[in-house]
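Only one structure is covered here, and it is reproduced in the block below.
Here the complex is missing one protein chain, while the rest keep their positions.
Right, chain A next:
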Amino acid sequence: MFTLPQKEFRMTTACPGSDSIQDLPSNKGDGLERECSRKPDQKLLKFYGVGDPAAELSSSSPYLSSRGSVIKWFWDSAEEGYRTYHMDEYDEDKNPSGIINLGTSENKLCFDLLSRRLSQSDMLQVEPALLQYPDWRGHLFLREEVARFLSFYCRSPAPLKPENVVVLNGCASLFSALATVLCEAGEAFLIPAPYYGAITQHVYLYGNVRLVCVYLDSEVTGLETRPFQLTVEKLEMALQGANSEGVKVKGLILINPQNPLGDIYSPGELQEYLEFAKRHELHVMVDEVYMLSVFEESAGYRSVLSLERLPDPQRTHVMWATSKDFGMSGLRFGTLYTENRAVATAVASLCRYHGLSGLVQYQMAQLLRDHDWINQVYLPENHARLKAAHTYVSEDLRALGIPFVSRGAGFFIWVDLRKYLPEATFEEEVLLWRRFLENKVLLSFGKAFECKEPGWFRLVFSDKTHRLHLGMQRVRQVLEGQPQLADGAPPHQIQEPQGPHRQIPFSALPLKKIPCSPGGSEMHLKLWSTPSPAIKTKQ
């Protein structure tokens, strides 16, 4: 069995796989938390992710600026993990005992369809104009096509306009650009957690913008109908908490379909969230990067662009990309749709730095234009394959008696492995994650998504059958060898990590010692998250 040396392990927990940094960004933007965990006296000060991470980094390099040192630190944590995974990547023929990646959210099911489509003769055109400096918002032909595409697939009540479209090299860049033009340094966006954790880095790197978590939990209470349900009340509380701490919140990020929950907001819910944002004059960034990856028709997904009337159209900004829906995360195509010309122009002003190759823009236009292929070939097949893979994994989990959250969208299942943790701590979560890795299967642990309950994992199922089966087999092996808590154990009985901090892997460090009693100095902490019996984690 393969064991990681201690030093490497520490790093890999922070982020396994540079690919999966997109998905496992516990080496997230606010490296300050990790830093301040080493300096207990500063803990409270940094509890909300306000402040200057650069100021916290003691080991600065003689070659780098303070911010450069922080940035390098992010990368190094990822880099170590990257080596670990890629040193031992699974390959059916060459390395059958290598690591299977069920951690990175990529769709590997439809490469055959895509490669055929991208190799057709209409894709091969090379015009001199495509080789020259473009319109920085994206070539007009592509923006026109994006507007048409989104009008159709988002079912917008009126045709969308090309002048409201800005094209960039991926949604990461888009988050970065929006953070920069909507916030001053140190200001913040609200985001319901668990969430796709890489966003933390994207808004931090250039923008120096923080995320304020709206913590959701698994327990269904009051009027809620499902676990991790987002309510306006929770939004209000998180916003209040941030305000009371003097953190200026400028916007709200919604991911729909949600990553990692696979949750889908109903039009009614969306409307409520948007009204909330309008009341507080917040921008809303709606990330719809999985909008065509809803494989259960009954889920009833609706794009925000399909709403008859947006409460605050000038502050509603929609993001989409081909990375997920067309299984092309390496193609780097993302787009913004906003009716706010000032925002579009400001984002476009940054596009010199986030441009997309002209030839690729041409190919994207060809792809998006081909509704016949999309409707008749690609989407039916993609959905069928996603559904089959999903069925396989969910049946496996049911057989193991493992609860999970999944609503028929996205590439992943949000799996509840709390009963496999001897203690409900993030330290144990990482230990379990490590056991998976030792058994050569890579998953993403909940902490990487800022989930506040230890024991949740995201399991990506959109991989080829043989890899998926083997991966699940390895998951089973680990779980079957893992002692379970008695069924009656209250899931929220959570304790602090034991032992000295230096033995705790980085990603577990953010766990803080918080008294269980309500009131007192803890109250203000609670405002940051939804009310929960015991644990508060640093966000």
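Everything below uses one rule, namely that a contact is a pair of C-beta atoms (placed from the backbone, for glycine too) under 8 Å apart; a residue touches a chain by one contact, two chains touch by 3 or more; residues count from 1.
FYI, contacts and distances are computed from a predicted model.
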| item | value |
| --- | --- |
| Chain excluded from display, named as in UniProt, from "Aminotransferase class I/classII large domain-containing protein", "Proteasome assembly chaperone 4", "UDP-arabinopyranose mutase" or "Ribosomal RNA-processing protein 43" | "Aminotransferase class I/classII large domain-containing protein" |
| Residue, one of A:Leu64, A:Val232 or A:Ala388, that touches the chain absent here | A:Leu64 |
| Per the touch definition above, residue among A:Val232, A:Ala299, A:Ala346 or A:Ala388 touching the missing chain | A:Ala346 |
| Touching the absent chain when the full complex is considered, from A:Ser306, A:Ser357 or A:Ser394 | A:Ser357 |
| Per the touch definition above, residue among A:Ser151, A:Gln201 or A:Thr425 touching the missing chain | A:Gln201 |
| Positions on chain A contacted by the hidden chain, ascending | 18-22, 54, 61, 63-69, 71-72, 74-76, 78-79, 82, 104, 106, 108, 111, 114-115, 118-119, 123-136, 169-170, 172-173, 176, 180-185, 187, 198, 201-202, 205-206, 250, 283, 314-315, 327-333, 340-343, 345-346, 348-350, 352-360, 363 |
